[in-house]
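Every protein chain but one is kept in place in this view of the complex.
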Amino acid sequence: MVQLNALAGGLFILTVFGIVGMRQMIGSLRLFVIQSLLLAGSACILGYEYTSVHLFVVAGITIFSKAFLIPWLLYHLLSHEIHARREITQVLTIPTSLLIAAGLVICSYFMVRPLLETGATAFLSVNLPIGVAGLLIGGYAITVRREALPQLLGILTMENGAFLAGVCIAPNLPLMAELAAAFDVLIIALVVGLLTRSIRKRVGTTLVGKMASLKEEE
Amino acid sequence: MTQKIVFNIMQVLVVMAFAPLIKGVLDRLKELVQSKKGPSIFQPYRDIWKLFHKDEAVSEESSWVFRFTPYMVFVAPIFVTLLIPVLTDYPLFFAFMGDMLAGGSILALGGFFATLAAIDTGNPYGPMGASRTRMVGFLAEPVFMIVFFTVSFVAGSTIPYIVQQAWITPIANFFEPSHVLVMLAFLMLIIAENGRIPVDNPSGHFELAMIDESKGLEYSGRGAALMKWGGCMKFFVLLCIFLNVLVCPWGLASTGSFRDLLLAIPLILLKMLILVFILVIIESSLSKLRLFRISEFMGAAFVTSVVAVVIQLIEM
Partner (left out) sequence: MELFIILLIPVLVTLICMIPVKMRGVSAWATIIGSLAVFILSSAVAFRPDLASHGSTAALGSLLSCDSLSGLILLLVSFVGFTASLFSLGYMGKTNGEHRPGRTRRYYARYNLFLFSMLAVPVLAQVAIVWIAVELTTLFSVFLVGFENTPEALEAAWKYVVLTCMGAAVALVGVLILYWGLRASGGENFTWPGLLQAAPKIQPVFLKTAFLFILIGFGTKAGLVPLHTWLPDAHSQAPSPVCALLSGVETTTALYVIIRLLPLLRGIPGNPASSWLITFGLLSAGAAAFLLIQVKDYKRLFAFSTIEHMGIILVAAGLGSGAAHLGAVSQILTHAVTKSFCFFAAGSALLVTGTRDISSVRGLIRISPVAGISLMLGGLAIAGAPPFAVFLSEFSIIKAGLAAGHYLVIGGLTLFIAIAFCGIMYHINRMVFGRASAPSVRSALPLSCKVTLALAIVPIVVLGVFVPHPVHTLLQLAAVSIGR
C-alpha cells in the first residue's frame, strides 16, 4: 500500500514535469487529466488506509470535476486556441525548464523537512514533498509560459499539488470544505476560460505574455 | 567451477545465436502492426550468411581503424555478456571482472570505434551520421550514470548480479517510485542508444537523416556481416540488462543444473518478446523527432532519472 501510494506520487511528479516540458497544448491538457486521476488514486489509497469514507468521496469528486468536467469545459471553451496554436511559446527552452523544475523538487524536499521531523508516516513523507513540489513547479510554469491555457494549467497544477499534500495532511477535514474547494477549482476554470474567450475576441490572440501595455514607461 | 565457466560460455553462445532472431522479430512485428506482411523472422540470419560469402570492398583511403572496427563492434557486446545476468541469477565465473560501469564503457568503446571508422573513409555522409551519433551518445551518458548510481545505491554494489538480488526480490519494491522512474529513464535510453523512433528511423534509407545506421554504411562482405551482427548483439545485451536487472528478474536459473539453464533460454526469449512488442507499439505511435528536439527527449530522460535518485535518497 505504501509503495502504491509512492508510485502514484512518483508518477504525479512526472506529470508535473510533463506539464512544464510539454510542447503541445492538448498534450498538457491530457497530462492534467492523468495527474488528477493519480491524485484521486492517492486519495483512495489513503482512504483505505485510514478507513475514512470521505477521502473516497474526495477521490470521486476529483475524478468527476478535474478529470471530466474541467477538461471538457476547457476543450469546448477554448477549442479554437487548442487547435489553432498547437505549440506553446516559452520564455526559457524546455531542457532548462526541466532542470529548474528538478531543482524545485529538491527545494521542496528541504522546505518540508522540518515538518516531517515532527513525526511522519510513510504516506506523509511521499505526499507532502511531492505536493509542495507540484505547487512550486506549477507557479514556475505560470511565470514561464506566455499563453492563456498553459497558465491556467499551471494554476490547476498548483491546486492539484496543494490537494495532494492536503489528502495526507488533513484526512479528516470536514467534507463540506473539500466539496467547496473542488467547486472552487471548477469556478476558477470557468472564470479563466470565459476570460480567455473575451481576450481572444477583443485582442485577437491568447498570447497573454505579449499583453504588457500597463506599465509606467509609456 | 568448470560448470560456471561452461555456463558463462553458454551465455555467450545464446547471445550470439539469438540476437538476430530478436531483430528479425522486431522488424516483422513492426510491419505486421502496420498491416503489412513483413520479412520472415529468420531474415537477419540469411542476411548475415549471405554477407559472409560476399567479397569485401575497402576504400584505399581508409586506415587500420576501418578494418579493425567490425571485429571491435562484434566483440564488445560479447565481453559485456560475460558480465551481466542473461540466464542465471547467481554470479558466474567472469562476473566480477567488471561491473556495470565497465560494461557501459565497453559498449561505448564499440561505439567509439564505429564513429571513427565512419569518418575514416572520407564519405561525406559518414561524419555527418557520426557526429549525430556522438551527440545522442553524450546526451545519453548522464542518464546512464544516474541510472547506474540509483540502482547501485540501493544494492550497495555495482555488480549487476548483486543489484538484481537486492533491487527487486521483494515484489513490493517493484512499485517504488524510484524504480518505476528508473525503468522509464532506461527505456528512453534504449530507444536512444539503438536508434529507434522517436530518436532515429531504423528503416530509413535517406543518408542525410541517418543517425545510427550510418555506422554500417561503408561496409561490405564480412565487415558488414560483423557490424550487423554486432549491432543486433548490442541491442540484445541492452535488453538483457533492462529485463534481468531492472524489470523482471524472475525466470532465471537459480540452481546449477543444466536443465534449469536450458529452461531459462525460452523464458528470456519470452520476456524479450513482450518488451519488443512494447517497443513496436511505441515506434508505431510516435513520429521521429526533429534533430534538436532530441536534446529535449534526453533532457526528459535525464530529469526522470534525477527525480528517481532524489526520491531514493530522500526517502531512505
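Quick notes
Chains: A and B, in written order; residue numbering restarts at 1 for each.
The rule is simple: a residue touches a chain if its C-beta (ideal position, glycine included) is under 8 Å from a C-beta of that chain, and two chains touch if they have at least 3 such contacts.
Note that the structure is a prediction, hence the values are computed from the model and not measured.
Although one chain is omitted from the display, it touches the following shown chains in the full assembly: A.
Contact with the chain not shown here comes from a single listed residue; of A:Ala8, A:Leu29, A:Cys44 or A:Leu135, that residue is A:Leu135.
Along subunit A, the points of touch with the absent chain fall at residues 114-115, 117-119, 131-132, 135, 138-139, 142, 148, 151, 155, 158-159, 161-162, 165-166, 169-170, 172-174, 176-177, 180-181, 184, 187-188, 191-192, 194-195, 198-199, 202-203, 208, 211-214, 216, 218.
Note that only the chains that are shown with their structure count from here on.
Distance from the subunit A centre to the subunit B centre is 37 Å, each centre being the mean of its Cα atoms. Against subunit A, in their complex, subunit B makes its touches with residues 172-178, 180-181, 184, 295-296, 299-300, 302-304, 306-308, 310-311, 314-315.
Taken together, the subunit A residues at the contact with subunit B in this complex read 3-4, 6-7, 9-11, 13-14, 17, 21, 94-95, 98-99, 101-102, 105-106, 109, 125-126, 129.
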